[in-house]
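Apart from one protein chain that is not included, each protein chain of the complex appears where it belongs.
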Amino acid sequence: MTELTLPLPVRRSSAYYRLRRRALRSLQIFALFLVLIYTLFPYYWAFVSSTKQGAALYRSVLLPALDFTYYRQLIDNPIFMGSLLNSAYVAVATTFLSLVIGISAAYALGRIDFPQRRAVLMVILMISIFPQVVVLSGMFELINWLGLFNRPSALVLTYLLSTVPFTTWILTTFIREFPRELEEAAIVDGCSHLRILLKILLPLMGPSLASTGILAFILAWNEFLFALTFTLTDENRTVPVAIGLIAGTNRYEYPFGQIMAASVTVTLPLIAVVLVFQRRIVAGLTAGAVKG
Amino acid sequence: ETISVFCAPTEFELCTKVADAWKAKTGNEAKINKMPALLDDAIPIYQQLLAAKSKDIDVLFLDVIWLGMFKANLLDLKSMVPQADQDKHFASTLNAAKLDGNLVAMPAYMDVGLMFYRKDLLEKYGKLPPKTWDELAATAKEIQEKERAAGNDKMWGYAWQAKSYEGLTCDAIELIASNGGGTIIADDGKVTIDNPQAAEAIEKAKGWIGSISPEGVLNYDEEASRAVFESGDAVFHRNWPYVWGTSHKEGSSVIDKVGVMPLPVGKDGQKSSGCLGPMYYGVSKYSAKAQVAADFVNFITGTDMQKMRAVEATLNPSIQSLYSDPDVLEKIPFLKDNQQAFADSAVRPSGYTGTSYNRVSQAFYRSTHDMLSGSADPKEGFASLAKRLEKLKESR
Amino acid sequence: MSARLARRDHRAAWLFLLPVIVAMLVVAVWPLGRTFFFAFTDAYLDDPSVYSMVGLDNFIEVFNDHSWWLAVRNTLIFTAISVTIETVLGLAIALLINEAIPGRGLARAAILVPWAIPVVVATRIWEWMLNDQFGVINKILVGLGVIDHGVAWTASSSLIMGVVIFIDVWMTTPFMVLLILAGLQMISQEIFEAAEVDGIPAWKRFWSITLPMLRPAIGVAVLFRVLDALRMFDLSYVLAGSNEKVMTVSIYARDRLISFQELGVGSSASTWVFLLVALVAIIIIGALRLDKAAGH
Amino acid sequence: MASVSMESVSKSFGTQSVIHNVDLKIDDGEFIVFVGPSGCGKSTLLRIVAGLISASSGTVRIGGDDVTDVPASKRGVAFVFQSYALYPHMSVARNIGFALETMGIRRDAIAQKVQSVARMLKVDHLLDRRPRELSGGQRQRVAIGRALVRQPDIFLFDEPLSNLDADLRMEMRMEIAKLHGDLQTTMIYVTHDQAEAMTLADRIVVLNHGRIEQIGTPSELYHRPDNRFVAGFIGSPRMNFLPVETQTGDNSAGVIGPGGLSLTPKAGDGETIAEIGVRPEAVRIVPTGAGRLDCVLERVEDLGHEHFAYCRIAGDALWVIRLAAAPAAETIGQTVALSFDDQAVFLFAANGRRIGLEAEPSDIRRAIR
Partner (left out) sequence: MASVSMESVSKSFGTQSVIHNVDLKIDDGEFIVFVGPSGCGKSTLLRIVAGLISASSGTVRIGGDDVTDVPASKRGVAFVFQSYALYPHMSVARNIGFALETMGIRRDAIAQKVQSVARMLKVDHLLDRRPRELSGGQRQRVAIGRALVRQPDIFLFDEPLSNLDADLRMEMRMEIAKLHGDLQTTMIYVTHDQAEAMTLADRIVVLNHGRIEQIGTPSELYHRPDNRFVAGFIGSPRMNFLPVETQTGDNSAGVIGPGGLSLTPKAGDGETIAEIGVRPEAVRIVPTGAGRLDCVLERVEDLGHEHFAYCRIAGDALWVIRLAAAPAAETIGQTVALSFDDQAVFLFAANGRRIGLEAEPSDIRRAIR
């Protein structure tokens, strides 16, 4: 060993460190508090605003007025409630379809060794970067040609453009993470590819299905441009469009309170879903996207 | 028979009523579809439907500035609506819908820029409603300062709209036209914007920002500026007639303190030039039931229905006779005094520009916004705008 | 090699890829093809059936348009600044809620809320909160004595880009946090422990261990965000209409296509947007060697 | 160098109590090995010493100072992880020298120090590589080098060799022993491997369910286990056990068990013997009738240098017998007798305590050789 003498570490008393740790902990909790305010306050404010009427809106009182007129109006509005149902249908169907398509593609891309695998993956990634406006007119022709104009199903179809690439991408990385031996065990047990996918991989992909599913769901639930363009009549509209249709008594009037009430209402299911699946979203992404 | 009609979401109930009345009268049904609240969002929808020659839609609700855009896809109503019915409307309004010799739509009601003001404050400080913009600025300034001194430190003199959007085209045209500076492009297609009066008007308005108007007006639209006025924080307020209704609704801080007048003028003797915003109904060329649809258009734009809308929703009729109708006046008392405002209105140059209107308007409001926010000089700005517009004209 | 076994697998692979291929052909390739096609025509939106081919004229027109370059500049500035802030903030928050502190479960859930709110709505909320006369932000700042009268956040042309970036940061930081958090959780805890026992101070641990180890995770997150930011549309559009100060390339393309009805020029603008985004994507993917990851 | 002591240290994760009231004094320069079944709390205890986990209660002292709340980075300990935990993005040289970088030492001094440590561990030709380009043994050496370079007061090892091949493990084991011989630094070492524990330790600490079962030198634990748990845990193959019944005779207790077993153990002190144990190497196979109990010789395994015979007693307990030479092939499957010396028999009470601890027969050791 060389003679290099290392500086002696300065070590203070146990009590000093105890104090320091407590201080640090308090600081962290405070920072966390700030983060919570930062992320939640706007939503809270939307809620506050939605319970105020008229000029009360212009007085910045931090407490909600707890006037639920707008909410009552929403609930009594069959068109709005109908659009909730449409949204649910569109979002669920989109999610389901993109998961089915995505998982099937992901199995091929993640598990089967074939030469063009990388190219296919890159093409799919490239597709996911198209701006939506770019395809609007072509999409409209397609919808008309399929006779789907003004049907919620048209939205399901068009949303696949945005959801399928990333579901495929995330599920592929996830499937690749999977212990290969499970699949080999199944092969030896006599399973076909389809059976492996259905009986072995699928039941085990809960977390990543949940997280990609939620991403797809949020996307489909919140989409506006296509929904606006491809539906015509009230009974076929989705929630964001329905919110877009909430109007005052004049074309220039912007009924802020009502719109905030509607926004709070439609965001609620999403928040609930996110809360419930919070752990899985992180877990699913852990296995998925980040690996790339 | 059943036809399909587009209606603004704000007028959904009115439209339903019209449809009921029409059914009672003719036995035909009209199915009402809501348009997006941001009416401009309807453009691509119309566009797609018309490009696809869709039969899904018969009657379209149209803003005046869209008429040029859709004229190729709209049915000529000249022969389908009785001449007598056509003649009941303000000529200027009806003429705005006559493009390439076709009557592409019928006016349903009209909007015009009006000046709202605080009756109570003007009285308190012994002021008369101003006639010129300079008077307005001076009055606004005085009241603002006195009110602030009295502790009302949120008070502003004048709230208007200068966000970089279509509304600014209106506000700016009003200022320029009332100062004798024309309406950007004349009816014959001549680009008129590069003139000293126009520059002067904008220069003046620029001076207001920060002194009698909050800097925020540079991103105010109708609603943002109305909020200031209706919470009692502005003396003057330029807006559309609907503010009359909202400022008298529960929750407003200025109930019964509001007065209305035509917009001021640049100099004595010039014309007040409220921006005209009439709305129309037209029939799609691809409608399978064109005659029924035209009947409906005539019905919904007819005297009875316009009166109904005026009474129920304070929408200003485009039919001259209604301006002396007692029922209407009871509901909208200012109509009588402001008939001139409607007659004198400044029309945006959408008739000539047609499909290109949005480009012209965007170029105009963008350069105006630059001038108002101080990043461009009005004289030079309008000169270069004029050149751009000339070039635009060539491109189509 | 028993090529027969391999060929069988390849056939199975294409069979499994069939749905995605069909779906993408229908919803992506065909509409895109139309857009590319129209980019070479002089068609107008009011009657797309009438057109003639004009070669590269539309591309040249866009290329020579001052507004386009303004939009490109805005887009790049917006992307660079907002993604940078999001990354730094996302990293900080991710590190914070990765610590074992009480309430972090709640924080992890709460951080996702901005993400679940539709963009249009979020923009409206912030516009409202930032209102110069009635905005709660101004109220609070005035109350705290930071400023003496309300700032017109969205009016001044020097501030509006800042506001757009601010709102975007609020809306999309959760995405960053999520991806970085996921990355953090994949790093073996023992590496941090090793550094701690080795007496490495916290800042150095962060700088020399955490950051380099998080690089792949941050890289992917940045890629996704950059691609998204380059296409940004609704936020700017809802907040400021077509204010040139915050006009993005997507708004430019939409203006030409929808507001101006120029199907041809609009399509070529869209194509330019696509090319821009693809270029950036390729650069980032190359820099991160994401393609390797994809193939391996 | 420093002594370590723990005073009634306990630890629970949430509601799960993992370490119960551990008291332990480790002298300066000692080599201590923690062994115990998986999940018994070895790693947890080691991490408490390192400061990576804070104890729920109790006091930890290093060199006499209370360090209970001192963070790991200030304790002057070095930790070698089972997974090595090398920094994957740094070269071997930086991995080793990283701790010195923050001490304000000059670059060339660091390089020199790293070089000398690397040379000592025979990884000096690898200094530019990344950890993923190293073999398991090389990684292990780098991990040790990283610990070494800081000249810590205490080395902590958590199963450092368990990812290595048998040969390599043997080799590294010797190097760690040599390291301890050279440095004379206090070392605490966790392992699963019998050979490592037996050969490296000055004293072994046997843990079970978060409690210390016994502390002692390897030979003490092997020859004089306190209880059945330690007796069964130390030694490979493990000790053979047989449940028995005590039959109280005139003045000393007799013991009978399956397979015709009958013993008259010396000690006893009136305690009831519930089980006996005999190590595999203390048992001999003899012709039927000549032994202490009968069993069926089920199977013989030839390991080259030795043989294991498996013998089933009364259809139940299976005893392993370590033999130098294979038993005659024809005896396989047949009943044979087993014989062992009295001194080789360990006696256990029903609660597992070994009986006769006090009157330790000094010749047990000789008996099983």
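Note that the chains take the letters A, B, C and D in the order they are written out, and that residue 1 is the start of every chain.
We adopt the following convention: a residue touches a chain if its C-beta (ideal position, glycine included) is under 8 Å from a C-beta of that chain, and two chains touch if they have at least 3 such contacts.
Just so it is clear, the model here is predicted, and its values are computed rather than measured.
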Query - Contact list for the unshown chain, restricted to visible chains - result: A, C, D
Report task. Quick one: say which of D:Gln16, D:Ser38 or D:Asn351 touches the chain that got left out. Result -> D:Ser38
Report summary line: Of D:Ser57, D:Ser236 or D:Thr288, the residue that touches the missing chain is D:Ser236
Query raised in the report: Among D:Thr199, D:Thr272 or D:Ser339, which residue is in touch with the absent chain?
Result: D:Thr199
Requested in this report: Specify the residue from the set D:Met90, D:Ala111 or D:Ala177 that touches the hidden chain.
Outcome: D:Ala177
Requested in this report: Name, in rising order, the residues on chain A that touch the hidden chain in the full complex.
Outcome: 179, 181-182, 184-192, 195, 199-200, 203-204
Query - Touch list for chain D against the chain that is not drawn - result: 37-38, 165-167, 170, 174, 177, 192, 194-195, 198-199, 218-219, 222-223, 234-238, 279-281, 299, 301-305, 308, 310, 320, 322, 324-325, 368-369
Query raised in the report: What is the set of chain C residues that contact the non-displayed chain in the whole complex?
Result: 1-2, 4-6, 8
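Keep this in mind: only the chains that are shown with their structure count from here on.
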Query raised in the report: Which chain lies the greatest distance away from chain C when centres are computed from Cα atoms alone?
Result: D
Report task. Grab the C-alpha centre of each chain and report whichever is closest to the global C-alpha centre. Result -> A
Report task. Quick one: report the Å distance separating chain B from chain C, using the average Cα coordinate of each chain. Result -> 37
Report task. Could you put a whole-Å number on the gap between the CA centroids of chain B and chain D? Result -> 90
Query raised in the report: Just how far, in Å, is the C-alpha centre of chain B from the one of chain A?
Result: 40
**Report entry** Sequence positions of chain D contacting 2 or more other chains
**Finding:** 71, 74-76, 103, 150
Report task. Send over the residues of chain B in touch with two or more other chains. Result -> 44, 227, 231
**Report entry** Interchain contacts (touch definition) - all pairs
**Finding:** A-B, A-C, A-D, B-C, C-D
